[in-house]
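All protein chains of the complex are present and in place, except for one that has been dropped.
Note that the chains are named A and B in the order they appear, and that numbering of residues resets to 1 at the start of each chain.
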Amino acid sequence: MSATTQLPGINETLSAHEGRPPISIVYEWLTTVDHKKIGLMYIGFALIFLVVGGIEAILMRIQLAVPNNHFVAPQVFNQLFTMHGTTMIFFVAMPVLFGWGNYLVPLMIGARDMAFPRLNAFSFWVSAFAGFLLYFSYFGASGLYGAGSAPDVGWFAYAPLTSRVFSPGHSTDYWTLSIFLSGVGSIGTAVNFVSTIICMRCKGMKMSRMPLLVWLYLVTSAMVFVTISPLTAAQIMLTLDRYLGSHFFDTQAGGSAVLWMHFFWIFGHPEVYILILPSFAFINEIVPVFSRKAMFGYPAMVAASVGIGFISLSVWAHHMFTVGMTAAANTFFVFATMVISVPTGIKIFNWLATIWGGKVIFATPMIFCIGFLFQFLIAGLTGIMLSAAPFTWQLGNSYFVVAHFHYVIVGGILFALFAAFYYWYPKVTGKMMSETLGKWHFWLFVIGFHLTFDFMHIPGLLGMPRRIYTYEASRGWGTLNLIVSIGAIFQAAATLVFVYNLIRSYYKGKDAGHDPWDAWTLEWSTTSPPPHYNFATLPTVYSRRPLWDIKHPDDPDSDFE
Amino acid sequence: MDIFRLALLTVPLCNGTAIAQSSTNIFAPAATPANSIFELSMLVLGVTLAIFLIVAGLLLYAIIRYRHKPEDSDQEPAQIYGSNQIEVSWTVIPILIVVMLFLSTTRVILGTQAIPKPGNALDVTVIGHQFWWEYRYPKLGVITANELHIPVSDPANPVPTYLTMSSADVAHSFWVPRLAGKTDVIPNRVNTMWMDPSQPGLYLGQCAQYCGTQHAKMLLRVYADSPAQFDAWISQQKKPAVDQSTGNTAASEGQTVFMQNACINCHAISGTAATGRFGPDLTHLASRDTIASGAIPNTAENLRAWIDNPNTMKPGSLMPPMHLNSHDLDVITAYLTQLR
Partner (left out) sequence: MMMRESDAIPMAEVAETEWVLPYRGNVGMVCLILAESAIFIIFVVAYIYYIGKSLTGPTPAQVLELPIFGTVCLLSSSITVHFAVSALRHGKMRSCTIQLAGTVLLGTIFLITTAREWYHLIHDEGLTIQTNLFGTTYYSLVGLHASHVVVGLIMLSLVLGFSLFGLIKEEHSEKLEVLSLYWHFVDAVWVVVFTVVYVLGR
């Protein structure tokens, strides 16, 4: 095998911090343009907001656990669901996924950094400021009833509820401005991803040899350009309405409330694909390694990912089936939404085929992937149910929809994220996370997840709409809501176990070495953690799994290209 | 189908019969639109359940059968990179399923949205407000609020009710699950829907589009009346308000107090000086079972408390506390409870 060249390993890297005054370490992180540090800051920021958003969820679940509850006032509840949704989408999911991409993409393509390191840092700090701005609303804005001042218009802020007339004060403006800024950060990061992936791959890494994770971040970033922009445009329009008296969504002047819905959902639907595609990316990297088999159907996976990206831009009005569109329009969006299930299904089948005939190792990253596979399957199937417009005529805006999208986001995206944490934590820190704590985390979370989100479908079927701060006892929703609320507690406990594992393993975890999982992509060829220049010499690759080729010189992938 | 229906009525395992008779269960349709959605749902549920069992079953099998066992050799398993035939097959089969689902769905969409309106349909105009429902029967000259009465529709001789809907302020949504799917009620836009309850009874629902602080208590009550009951209700609603001005009762004093206060700016009582349209029409308030859009039972005590300060019962309601003294509250309540 290879003789190691002299690179600073973990001890040297750590000792670089010893003896330095804390302020200089803080300064280093505040001014860094290193993609790895920026990625970690995104992730850390997202984890903080995950806890905040989770607390908001728990408060709501306590209020809804029994009928006619008085735990929080209606105004507070309405702020809670607005802040919870906005936080989770814009200040947890987007940053954490972009953070992991930031960390991994240059390493996986054999580059030293992103294409535009300063833009990278700028994008992060703008996003961080945006998160701060949203929460500053609790202090700074003056709400409608003086009872707290965070925005309370729902995360999709339908017009004309958001007009000055119906939402006086500044709470809505904090929503608008913070998301606008977050969008600026997202577009900046996406520019970086695309430029890096197209322009900075190492020698020999043709597009057809890129890891699937890199493909998925490429597609995701391309989607960001045409997805975030409509929301940015709509928010400019909303702000012009609120401050310059324009009439974009002013129904009294002939403006259209439905126009806001179109613009928002032209953003809002592809946005959820922007969130799921990086989650697919993690599954694509982790499942083959723990099945000890190459990904089945790489070209099909690329085609399916690109297909999902394109089709997702055409399905948005399935969020508007109840708005009174014509039968022709409804029918079109039914068709487009159903069609997107085909490439999505292809991905699930290819994952299945990867596992089939392999040697499955149930390490913590893999069990989270397995959870993802079952749960994402179910989530996709409830999505197919909802794609039948008449079904949505009953269940749109009900707890069935809330259950469906949480199934995707928590059961899918969050599980894939947990898998990513356990898988790449050794690379980032040089330490292994505890498998025991990992399994506790997994099982506690699975129990809580299913208690909450399986049962949550039922009140929807029984007529419970969303965004209500309480409900009548006679509706028969009480017991179900109580079960849903209890599940939240399990998930909170599991998350605490996870955070504890993250922190404890940094100090007490086993040394990981370069390649603890016996994996095949370039990030595992450098030290754990990588030096700030990533690689001593930039690699040349001849196949999709460069490290497989090195470990199996008798049977390299390059023979099969 | 009937077995399915029964099974689904008991799906919410806890709370048994209360749920089975839950008046907002989408699997207990009582009108054609709800019924056609129900039947489509059964098909879609069946297909997705089958897909789930097959795929999840294969997944479960794979992770058990192909798990790494300690006694396994260290050799990596055979590396299979793909297969075009397999890719094609699991592309084509889902496409066929999609086509089938799409066609079934289109049939229901057209059957609900694109059918001609029968000549004898009852027209009702629905206007959504923050946080109450206004109902007008344009051809019958009736304006009321919060409790919608419609005639039962005999399948042999259908008399559906057609709702023409818009909003006076923000977006709302009209959802009575047992009768039909929901349709949004949006300002500067007119939406239509129809329903034809086959059984008399009270059908419940609530606003299904977040519309502000009291979205949760903007409840819907649809009374499907027999033809005779409906006619009786209409003729009662057409009458002007019971005049209390003569006589020396608390009610007559209440009428005077009402007409001298700001109440008349928001509320209408036909035959009097009160012609406000911002709030619900009160002409036949006492004929309703509830106040505050279904949220509060219509008793004298509740009515008095409501008028005194709506925020104690529905905080964020757009009716302000009227700051009336106790005596005025008593007499106004006495007046309003006479308005049958």
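Just so it is clear, a contact is a pair of C-beta atoms (placed from the backbone, for glycine too) under 8 Å apart; a residue touches a chain by one contact, two chains touch by 3 or more.
From a predicted model like this one, the values you see are computed outputs, not experimental measurements.
Across the whole complex, the hidden chain's contacts among the shown chains comprise A. Considering A:232, A:397, A:434 or A:485, the position touching the chain not shown turns out to be A:232 (whole complex).
Touching the missing chain, out of A:20, A:70 or A:203, is residue A:203. Taking the complete complex into account, residues 1-2, 4-5, 7, 115-116, 187, 190-192, 194-196, 198-201, 203-204, 221-222, 224-230, 232-234, 236-237, 240, 244-248, 253-256, 259, 263, 266, 514-515, 522, 525-526, 535-537, 539-542, 546-547, 549-550, 553, 556, 558 of chain A touch the chain not shown.
In this section, only the chains that are shown with their structure count from here on.
The geometric centre of chain A is 34 Å away from that of chain B, both derived from CA atoms. On the side of chain A, the complex with chain B involves touching residues 73-75, 78, 144-145, 152-154, 158-161, 166, 251-252, 254-258, 291-294, 296-300, 322-324, 326-327, 330-331, 334-335, 338-339, 341-342, 345-346, 348-350, 352-353, 355-362, 370, 373-374, 377-378, 381-382, 384-385, 387-398, 458, 461-472, 475-476, 478-480, 483, 552, 555, 557, 560.
By the touch rule above, chain B contacts chain A in their complex via residues 11-12, 14-15, 18-19, 22-27, 34, 36-37, 40-41, 44-45, 48, 51-52, 55-56, 58-59, 62-63, 66-68, 72, 76-83, 86-87, 90-91, 94-95, 98, 101-102, 104-106, 108-110, 112-114, 130, 169-171, 173, 175, 177, 180-184, 186-189, 191-192, 204-217, 219, 315-316.
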